[in-house]
Each structure stands twice: as structure tokens, then as C-alpha cells.
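Complex shown without one protein chain; remaining protein chains in place.
What follows is chain A.
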């Protein structure tokens, strides 16, 4: 079948049919043609099957269901949502929930992973062993089991009733937080008039701090004098606090109130139990992998670098900050980003603890209610694909920017 289009060319010169298979100049073309034919045939076969199956089931491909009323509730949503909203809206809620838990997870996983990775290299025998045990335990057990286990741990929290009444069994933690089997209740900030200025001052002080640190580094490198670090916290805290009190405390805290309601804590905002469970599980699980990456990155820096820095008279912390880490980061960041990607993909297991991410809304309830399997799964895959491709695009840009400029 492959030779048909090429025979006309064969008559032109000294071309024989067997050259299609035996001549390296043409063999590639033959194989590509066969591959293309197979792929097209496969697509055609799948496509006709799809059409015939859909016709037999009386279905069609249509995304109109996204505009219909969803008729189901979602526990935690970042945007306005009720059971009267559309399936599209439900999918958006799920999407934002996925992004939320992925973001929170990446932050916490990085903190846990870097700490564990550095401690695993520590000369303290006990701590190093403890961290090895943590890493091995989490890397070798499926993430689904960890999600279920941590989901169970979180669900064993006390009922909100222990915090209620005039003489509660338990006081609020630090007077602010309540851990219950419904989740974590924390004070919610209420922004009054004038709070914009407080926020702006905070932003300005952060910019100031960054500028100061840059200036500090510059003077260190150009003159050798090291400016003090105390202006950093001062710059960060003093102006904001001043503005806060001058404007008459415009930001207030809405505290969880044990007395307002007989069944649950009122006030504050509640982080739902599923979110906490999934967040912790993903962070601790991914943290173990990040710890390995961090350890490998630090070990990849040759000992000569540390010794050379020590010979120059740098103190151990300086050696870490100025010599080892900048080089190790180049090794650590690419696998770190792929761990972030894994965390995002693993967040699709949210359904196991009842967190309504996009897999649970679009790929779960919406799919079951509307029966639009192909459309829902297609949208779901596209969404994850979009996240993955954008993260790998970021990674490529980063890799290009830190690649060693050699020759």
C-alpha cells in the first residue's frame, strides 16, 4: 500500500521499487508514510466507532450542558456559588479550588522538603536518621493512602461543641483558632475604610526592604563593609503599625465567637476539613520527594567549593548562602518544578477526602448528572494539560536563564 504514490517517481530515473525499503535515502519516507497511514487509519477507526456508538445511544457531542443549572452544592468555594448556578460555574469553582490547594501545597511542601533535605545531611546522627525515615516512609507508600490517613486524622478532631458555651471544655488555641472535625476556624480580617492605606504602606515597606537588601549586597561586594540587618524588621513593622494606629485601627478581626450560636462557632472564617486534609497530605508527601531533590542538589556541589570558601575565611552560614546554595539551586529547581507539577496532578485525588476540586465537580458530579462523559473528561484533560504546559514553559525559561554560560 505504501508504494502506490511513489511508482510514478520510479519511472523517471533509475528507481526501483525495492529502493523504497533498502535505500537509506528513501527508507525514511517509506516508514513515515506507513506510520502516517496507520495513524490516520486508527483515527478514522476510532472516529467511526465514536459516531456509531453515539448514534446508537442517541447522544451527540455538545457543550450546552455547561449552561444548565448544576443543582448541587459545593462545600468550599472561592467565588459566589449556589446550587442554582450553572455547571460552568461549578467547574470554575472546582478549577479555583484545584489551583488553591496546589498553591498552598507547593508552598508548604517546599518548606517541609527543604527543611528535611538539609536536616538529612546534618551531622546530627539522630536528626539525619529521623529525616531518612520520614523520606523513605512517604516515598514508598501511595499518596492515596496518605491522603486517606491524614483525612482520617483530621476527621478525628473534636466536635465544635467543646469550644462552645460560657465554660467551654477547651479554649480557643491562642484565643484565635479552633480545630474541630469541621476544619479550622480562624479570625477573619474585616477591612474598614482607610485599610487600603495600611495595605499600601505594607507593600511600600516590603519594596523598601527589598531595596535595602539589594543596597546591602552592593555595598558588601563593592566596599566590603556589611550593613546591619536590624533595619529590615524595623522597616517592615514600624511604618505599617504607625499608619494602622494613626488611621484608628481600620482593620479589625472577626473572631470566632463561642457564645453566639449553640451548635457551631460563629464568626471568623472556616477552612474546611477536606482542604486541610488534602493540603497537609499533598505537602508532606511531596515534601519527601523535594527533600531528596534538595539533598541531591547539595551533594552535587563538589566538596572543593565548600573547602575553598572555608579557606577564604567564610563562616559556615555564609558558605551555605553565598557558595553552596546558589550553585545547588541550579540543580534543584528543575526537579522541584516537576514536583510542583506532580503535586498539582495528585491534587486530582481530592475526591477521596471530599474536597471539591475540578475532578470532583466537572469529572465527578457534573459527569454523573449530565452523562456527558466525553465532554467532561475532555475539558478536564485540557485543563490539566494547560497547567502542565504552562509550568513546563516556565521551567524552560528558567533553565535557559540559569544554564551555565560556557564557551
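Everything that follows uses one rule, which is that a residue touches a chain if its C-beta (ideal position, glycine included) is under 8 Å from a C-beta of that chain, and two chains touch if they have at least 3 such contacts; residues count from 1.
Methods note: contacts and distances are computed from a predicted model.
For the chain that is left out, the UniProt protein name among "Amino acid ABC transporter permease", "Dipeptide transport system ATP-binding protein", "Cysteine desulfurase" or "3-isopropylmalate dehydratase small subunit" is "Amino acid ABC transporter permease".
Among A:200, A:389 or A:402, only A:389 touches the chain left out of the display. Checked against the full complex, the candidates A:70, A:108 or A:143 give a single residue touching the omitted chain, namely A:143.
Contact with the undisplayed chain is limited, among A:53, A:159, A:302 or A:396, to A:53. Mapped onto chain A, the footprint of the missing chain covers residues 21-22, 24, 28, 31-32, 35-36, 39, 46, 49-50, 52-54, 56, 119, 122-127, 130, 136-137, 139-145, 148-149, 152, 345-346, 348-349, 351-352, 359, 363, 367, 373-374, 377, 380-381, 384-385, 387-389.
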